[in-house]
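Note that one protein chain is taken out, while the other chains of the complex remain in position.
Moving on to subunit A:
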Amino acid sequence: MTMQAGGGAGGAMDRPSASGLADVIDTILDKGLVIDAFVRVSLVGIELLTVDARIVVASVDTYLRFAEAANRLNLEESRSQGLPDLVEGMEESGAKSKTKGALQAAEDKLGELVGGGDEEEDVEEEEEPRSRRRSRR
């Protein structure tokens, strides 16, 4: 079987692939292979998280938020405010700051759920582990 390291010479490892906890939750919860048959120890705290971290998009609460957003809307305001960078990407660390507001809200929400809630800010800054493939043999 031929296996070759994709993505160039190692540099690709050095950037985070998701820009925050909210993205991580959306990306990994309920995803991936399940090996229930092999699991000998069940860990508490996970089920709760998978259920409650999901935002119910159609609910009275959501409707009230939509209505409030409409209420707050300033109709006199200029209608066209183009966004400077349309795509935030994998390389640019600037992506973090731009989405801070939305991510922060979700992180706070999760913090309450899991009883932590004090260290979210640091989560996205952690160093990257390198499980680098052996150089071509």
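Definition applied: contacts are C-beta pairs under 8 Å (C-beta built on N, C-alpha and C of every residue); 3 or more make two chains touch, one makes a residue touch a chain; residues count from 1.
Just so we're on the same page, contacts and distances are computed from a predicted model.
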| item | value |
| --- | --- |
| Absent chain [UniProt protein name; select from "4Fe-4S ferredoxin-type domain-containing protein", "sn-glycerol-3-phosphate ABC transporter ATP-binding protein UgpC", "GvpL/GvpF family gas vesicle protein" or "LCP family protein required for cell wall assembly"] | "GvpL/GvpF family gas vesicle protein" |
| Subunit A residues that touch the omitted chain in the full complex | 1-8, 10, 12-13, 16-19, 21, 23-35, 38-46, 48-49, 54-55, 57-58, 60, 62-71, 73-75, 77, 79-83, 86-90, 95, 98-99, 102, 106-107, 110-111, 114, 116, 119-120, 123-124, 126, 128-134, 137 |
